[in-house]
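Every protein chain but one is kept in place in this view of the complex.
Naming follows writing order (A and B), and every chain is counted from residue 1.
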Amino acid sequence: MEKIKVTVALSGLNNIDSPGPGVPVIRGLKESELLDVRIIGLAYENLEPGIYMHELVDKTYKVPYPSDGVEPFLDRIRYVHEQENIGVLIPNFDSELFTVMKSERILKEMGIRVFLPTLQQFEERHKSNLPEFGKKYEVKVPYSEPILNLQDWRGIEEKFNYPVVVKGKFYDAHIAYDREQVSIYFNKIAAKWGLPIVIQEFIRGTEVNVVAMGDGKGNTIGAVPMRKTYITDKGKAWGGITLKDSAMLELTDRVISQTRWRGGMELELIRTAKQELYLIEINPRLPAWVYLAVASGQNLPEALVLLALGQEVKPFDEYEVGKLFIRYSYDMICDLKAFEKFSTTGEL
Amino acid sequence: MTMNKLTFERPIIQRINAGLPSKYGMPRHLEPLSHIDGVSIESLLQEFGSPLFILSEQTIRKTYREAYRAFSSRYPKVQFSWSYKTNYLNAVCNIFHQEGAWAEVVSGFEFQKALANGVPGELILFNGPDKSTEDLRIAIQHQSLIHIDHFDELYEIIHLSKEMEERPKVAIRVNLDTGIYPLWDRFGFNFENGEAWDAINRIMTSQKLDLVGLHTHIGTYMLSTDAYRIAATKLASLAVKLERKYGHILQYIDMGGGFASKNTLKGAYYPGTDTAPSFDDFAEAITSALMTSDIKPDHLPMLILETGRALIDDAGYLAGTVLATKRLSDGRRATILDAGVNLLFTSFWYDHDVRPVAPISDQSEDTTIFGPLCMNIDVIRSNMMFPLLKKGDRFVVRRVGAYNMTQWMQFITFRPAVILLDKEGNSHVIRKRENLETLNSQELIPDHLQKFDL
């Protein structure tokens, strides 16, 4: 069968110690037997490693931050599209999703496809809405409340027991053992990701995760559960292993079918000593460890592109259990000329 | 032979940030804004002085009609009521009254202003906790719609009704949990703990007051339309309960205001232009909740809206002049404007959209924008990418129509003129620039302080 030729533009090329999902997604796409992809990187910073990984990324363009608004983003995408004729756009950062969702119709008119959760799905699963989400879909969630300032915390402090988890709107989570630490993390996270900050009950147990894909009609296209075997001081997985766990898969199916989830997702779960699963967070995109799913038999990035193109995708029904990933770092050597070119022209 | 010279651009060098994400991805060009409704800002500043508030009548009317259409196309009886505190310049109020809006006031002063503007007393909604006995008396005399805030007020109105032998028209203000934070429970009677129902019962059993409506105002700068849906649902349930128990049919449900404008709140990640829901979004949430409630279709109350900010913010501009530019000790740029937090109260919570009036440069730098006051807090923007203007260059701040012309301070300097551009682009002064006489006319000097020798 002839491969489908498609140009995919994607972000998240920051393959650093706390990596974005861009490079793993690209690896999945490059290995696809159905797709022949040309990869266009979208980068925010001059030193995102993916910019310089020419065997994976064909060309990279610098793009404005989502916080600048929809218009500057679309202007830049329009420009890139004129050069490259983008077929599918994959935003790999949480902070981009809102902007891209808002632009979905315009992108479609331009001929650029996306496959994303709806604005309602996106809003509903926000950290600050998690308790409602839990109630609505009958999923156990930790108690949490959003706060806008530290006075707010004084007011609700007694509803919680220390430690608590202090979480940012998009990223960052820290465990705080007293009021002092809540205030430190509040300020730190708020300065970077804005408000509100979510204070969450700390659930003791083992963190387990699922990477999954919904087709938007309630079907699970694929799902692979994993446990992080080692976690860095930034809370990121250093190693992980695929699990055989029907409870986790059932929970994933339930969330996907009830929300009619469209697109990639990562469920962050805590399994307590009593073997109860708590839903901590839903990330509305593929995670950085998605390549583990690819390697264990579910090429979810490929499925994402096919779904975006409107193709029928047969759900994956198995994956290899006990597959391990170990993250490593590698010093790439680059020419200053390449850095110069990207930092002055915004293209490489 | 003369040679055409090239346009000069200021020389600039910028450090390339390697690594740590800065707030700025691509350098972004800040479009200048030279005209409002086709009128040159520069010429207005020359004619009326700097700084200057400029209001666009066209934008006010357009925004109002857009809001009215959003609600009236979804619900049979819709009435807007202009929130005086948002901007009570008489010319502004009268635009809204010409468009059909009633008046919503929160003090005796605003009540008198509305009356003086010619609004019939029975079309004035009197809100808020600040109503003196005298204010209430006048409101009762004028058959105005008194929105009761607390039990003390409720009993006072019952007392006045006996004393004046009048039947006051009242509504109660209800506060309720809509799942948003903070909960505005300092105003009105709480829904969840039964206080609101209690208040309704006391009004009904007193038989002295005419309960015409229910009112709520869930917060300010609301970005969630769902909160309005919940609030409307809860008020509708009270209306149903009221009809069931007393056979009493409400004339209106007042959903208050609080709709967000397109300004960007400080601390927000996305700009307000992306996140602010449209009037259609708010209207859909509110009207669908009322239409699907258990209120009988032929008893559907009039829906009153008191939104202020979202109706006027976009229509207001503050233009002025750069006083100086300097460099701060850490190398950052600072630009000092002739308008500060004295005129732009909202800069305490918005990242205002400040633009140059003339195209200066494509290059912009991380800049702190200060006002002219001798106070450290006089900061309009603590950091924004802004072109380096020079002394005498003009700037304009967009979306300042709400609250600034009512909350401004007369501090250190005079308050500027406010002009209104009409539909033909003619400019009208609607509030004169203050001068020494304006301020001195309010002051008295005792005899023994009349003279001094230096």
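Convention: contacts are C-beta pairs under 8 Å (C-beta built on N, C-alpha and C of every residue); 3 or more make two chains touch, one makes a residue touch a chain.
The rule we apply is simple: contacts and distances are computed from a predicted model.
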Choose one: "Cytochrome P450", "ABC transporter domain-containing protein", "Succinate dehydrogenase iron-sulfur subunit" or "HPr-rel-A system PqqD family peptide chaperone". The correct choice is the protein name in UniProt for the chain not shown. "HPr-rel-A system PqqD family peptide chaperone"
Tell me which of B:12, B:116 or B:439 is the one touching the absent chain. B:12
What residues on chain B make contact with the chain left out of this view? 5-16, 18, 327, 331, 363, 390
Those residues of chain A which, in the complete complex, touch the missing chain: 336, 339-341, 343-345
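We adopt the following convention: only the chains that are shown with their structure count from here on.
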As a quick test, compute the distance in whole Å between the mean CA positions of chain A and chain B. 38
Which residues, counting only chain A, touch chain B once they are in their complex? 44-47, 62-72, 76, 95, 98-99, 102, 132, 145-148, 152, 169-170, 190, 193-196, 339, 343, 346
Enumerate the contact residues on chain B facing chain A in the complex. 16-19, 21, 23-26, 28, 179, 181-182, 267-271, 273-274
